[in-house]
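Sharing a structure below in structure tokens format, with a few things to ask.
Missing here is one protein chain; the remaining ones are kept as they sit in the complex.
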Amino acid sequence: MSYNTFGHLFRVTTWGESHGPALGATVDGCPPGIPLTEDDIQPWLDRRKPGQSRHTTQRREADQVRILSGTFEGRTTGTPIQLMIENTDQRSKDYGEIATTFRPGHADITYHLKYGLRDYRGGGRSSARETAARVAAGGVARAVLASLVPDLTIRAYLTRIGQKTINTINFGEIDQNPLFCPDAKAAQEWERYLDEIRKSKDSVGAEIELTATGTPPGLGAPVYAKLDTDLAAAMMSINAVKGVEIGEGMAAARLKGSENADEIRMSQGGPIYNSNHAGGILGGISTGQPIVLRFAVKPTSSILTPRKTITETGKETEIITKGRHDPCVGIRAVPVAEAMAACVLLDHLLLDRGQTGGERGKIAP
Amino acid sequence: MSYNTFGHLFRVTTWGESHGPALGATVDGCPPGIPLTEDDIQPWLDRRKPGQSRHTTQRREADQVRILSGTFEGRTTGTPIQLMIENTDQRSKDYGEIATTFRPGHADITYHLKYGLRDYRGGGRSSARETAARVAAGGVARAVLASLVPDLTIRAYLTRIGQKTINTINFGEIDQNPLFCPDAKAAQEWERYLDEIRKSKDSVGAEIELTATGTPPGLGAPVYAKLDTDLAAAMMSINAVKGVEIGEGMAAARLKGSENADEIRMSQGGPIYNSNHAGGILGGISTGQPIVLRFAVKPTSSILTPRKTITETGKETEIITKGRHDPCVGIRAVPVAEAMAACVLLDHLLLDRGQTGGERGKIAP
Amino acid sequence: MSYNTFGHLFRVTTWGESHGPALGATVDGCPPGIPLTEDDIQPWLDRRKPGQSRHTTQRREADQVRILSGTFEGRTTGTPIQLMIENTDQRSKDYGEIATTFRPGHADITYHLKYGLRDYRGGGRSSARETAARVAAGGVARAVLASLVPDLTIRAYLTRIGQKTINTINFGEIDQNPLFCPDAKAAQEWERYLDEIRKSKDSVGAEIELTATGTPPGLGAPVYAKLDTDLAAAMMSINAVKGVEIGEGMAAARLKGSENADEIRMSQGGPIYNSNHAGGILGGISTGQPIVLRFAVKPTSSILTPRKTITETGKETEIITKGRHDPCVGIRAVPVAEAMAACVLLDHLLLDRGQTGGERGKIAP
Partner (left out) sequence: MSYNTFGHLFRVTTWGESHGPALGATVDGCPPGIPLTEDDIQPWLDRRKPGQSRHTTQRREADQVRILSGTFEGRTTGTPIQLMIENTDQRSKDYGEIATTFRPGHADITYHLKYGLRDYRGGGRSSARETAARVAAGGVARAVLASLVPDLTIRAYLTRIGQKTINTINFGEIDQNPLFCPDAKAAQEWERYLDEIRKSKDSVGAEIELTATGTPPGLGAPVYAKLDTDLAAAMMSINAVKGVEIGEGMAAARLKGSENADEIRMSQGGPIYNSNHAGGILGGISTGQPIVLRFAVKPTSSILTPRKTITETGKETEIITKGRHDPCVGIRAVPVAEAMAACVLLDHLLLDRGQTGGERGKIAP
């Protein structure tokens, strides 16, 4: 990872600000010969698009992606793929207050301190709009994974918003409600809860879980390019994320060794495990079990409740953040997490076949 | 990060296996002219050294570090610093069983699958011994930080082992007990608890918290070189870590926006905050508040309780992991976490002065 | 450097094909607060623009650059700068022959072998059009250098085309003729020579020299991030470049030690040298003398003279490359070389102040 690039071999650099003319992703290192058009990417962007329900920001962006390079006659050429999304709904307005006042919980003050100036329009580079570029890049990764590892599925879903949790996980329900909630009954309750939160001029945090099934064993590396390290970094790099867990996660601190280590058995198809406390990763390398991770998204800091803050001239004041903000920014983190996971898994697939040729050690008589 | 290297400008590559002749760290990009001898590094290694109490592995390693390059007349020259630690207590023994049987919860099976072979002696590269090299590199980072940011302090400590937590945090207590516990009373209870765990042939997980005070504002970058991303990656790369949190961490999912965003006030010395839910980082960039993070270490998988597993020939069997294992590997993660944090903070300090020259935006009338 | 990215801290990723909708550069790591608009970049692109004389391709491209991100109110913000140049003169034509036949001296056959497919329109990614993106990125680097090192000047110029050389170097002449020739008299002769070459349906190679005066001492690093290494790589990465020299270059093989090493003297302003065989770099680090390098550009492979080749089906055939090709592609390499040098020098300036803080060792009583 460098400033705005992530990935070792499948390298994604995102660019663009919330209220600039466009934003996008430069995807380098993509395998050649993979079928890819805008139609392969747009559906993922549509899932993340704001304004689809009353629970996300009412900003209306078409989020239409254009492929400017790297494909020819509908297939990737192995050269950089430029994905551009034009910003269309940049409401002309007076930014007076936020231009000079730091919104608590936002990057306003840290950008100001670090860079000496900032594009204050909609948060500039720190806006959640940046994640649209990640989702577009994830669409490319998905297209490649569909060719190389067709059995791989990546699903993310909310497991908590504020005080509300789920009772069951049903992958089929995730796309049946606007909250990416895998529990139909909980989803209804959550919608009411979110309405209340919004009416009370507040916002709420969320916990997202991601499950990747069909991940081949052997992805990752022992020490600093661990698969869990890269997945954790990828999730932590998403705006507003404050915690990341693999498998048992933070709860591993409470367990005993006899409870935590996954016993191994043998099946016709190879090793199987009696449990998956590890979340599919041992020693930084995938086992072949489902990869399971979770992360927490803090509540949107832009709320209609007045908050104490200061101005660029050091004057104490209060601020109410008007505008079209997500009452629960964690909802739209779901497609973003899937995109990041797709990029990381593909990257490690390429890294692995670079180093080992993709061959696996045998477990056999 | 690449396979065994981390850092952008202050780059650390660790090498070595548990039972090879030596292990170490190649530290590249160190600022020149910094006073540095083995005496600056050894104390940090001594803190991590095994065999110092009955609560850590009884393997006796001198863990004596040698600087083989990169210094001259007691100062860094700006060229690579090679830190070597010879392995001295590699008991000659029959590795028969673990040579061919995969220990549950260990990297044995994933190394075998990925590489087709593995150095099974003491876990080879996946051994916690690798972390000695990180601590040595951290010693270099500390020496540089002492020159460049003398007010910075980095303290880690256990906040939980298994079912036991703390009631108070007193930095002065951390080094007064063998468990790096900041609560003297809890420490006594924890020692009894650990004795029980060990007698029951089991092990237990731990939660570590790290606080860095005096961190300058402006370290980090907006998107993929976020300070929290790199800190999370650094901690997740430590053996057995399964979760990482910044500030409120996973609990942020439960909060409302009105509770979570830290209100800003003005003091004589600059901005101050009414709280620190953010853990000292906003939008990936340090605020100047203390950086607070936590991570969970899973219980040692090597226990004396029999566990089901398979052999390299696919035969189902049971295994008891004998040997000198930590009943709570999380204890020795404390100095490792401090070392990783020191490396990351220094790296971002260098990155920041590379890009911005180290100047800060003003908040003043 | 990775696939399509160069630079350590000032990182440039170019993207785009000759006949796609657009091409450009993603510039990451730019210092903040630098005045920058399209007007700072366009003049450099205009110098490289095709179709300005009868000696370069007659393709007519506006080469109009747009800044899509990374600036605010006319200054850089420290976030990625996206520079886009739309392709406007992509003549609709039948690519029948070159779609299936490999042009000798071109990347057609190697792209086909490596990727299994290629965008054959105008050479796709291997087209010299890619260098427009480099020039745009160089414009950003120039703007930053103008702020940080105002005394630095970077000039490139042709010292040879085919059998023709120069007798004198006069920087003032370089932009007075369409060949970037620093010798007014030679320039006239060269124009006639080029007319002959073109009429004979042939092309010719060129040698370019670049001089950077006012380079601060201390840029570079001892071993693999040597300033000369990175400059050499930057020049060699330009299309059609086959050789790179620093200072004496290949001629150093002919010299004796007593002739080659530059003797050092002392002046009021610091060390001075009796000569500059080193080309301004010793041990990979700049001395403060002018940096002098040269490189050779092979003759355009696209010529109207028939050449033997094969098709994708392995059939032997002959090919004449019609189209609008540069009779001497080396001419337009001049602004490209300047752009690359600007990027490399800025990158090393940032690297240096990251590691050392930019302070220099003293030479004084």
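Quick notes on this structure:
Letters A, B and C mark the chains as written, and numbering starts fresh at 1 in each.
The definition used in the following text is that contacts are C-beta pairs under 8 Å (C-beta built on N, C-alpha and C of every residue); 3 or more make two chains touch, one makes a residue touch a chain.
The structure displayed is predicted, hence computed values, not measured ones.
Check C:Pro50, C:Gly78, C:Gly122 or C:Gly218 against the missing chain and you find that the one touching it is C:Gly218. Shown as candidates are C:Leu45, C:Met84 or C:Ala107; the residue that touches the absent chain is C:Ala107. What chain A contributes to its contact with the hidden chain is residues 9, 29-32, 78-79, 222, 350-351, 353-358.
On the side of chain B, the interface with the absent chain consists of residues 2-5, 11, 13-17, 20-24, 26, 28-29, 32-33, 66, 68-70, 72-73, 75, 77-82, 84, 111, 114-119, 124-125, using the contact rule stated above.
Where chain C meets the chain that is not shown, the touching residues are 1-6, 8, 14, 102, 104-107, 109-117, 125-126, 130, 160-163, 197, 202-207, 217-226, 228-230, 232-233, 236-237, 239, 242-266, 271, 274, 277-279, 281-288, 294, 296-303, 305, 307-310, 312-316, 330, 352, 356, 359-365.
The rule is short, and it goes like this: only the chains that are shown with their structure count from here on.
Because chain B and chain C share one sequence, their contact can be compared position by position; here over half of the interface residue numbers appear on both sides. When the CA atoms of chain A are superposed on those of chain B, the rotation angle is 180 degrees to the nearest 5. Taking each chain's centre as the average of its CA atoms, chain A and chain C sit 38 Å apart. Centre-to-centre separation between chain A and chain B, using Cα means, comes to 26 Å.
Per-chain Cα centroids separate chain B from chain C by 45 Å. In chain B, 222, 356 are the positions where the chain touches two or more neighbouring chains simultaneously.
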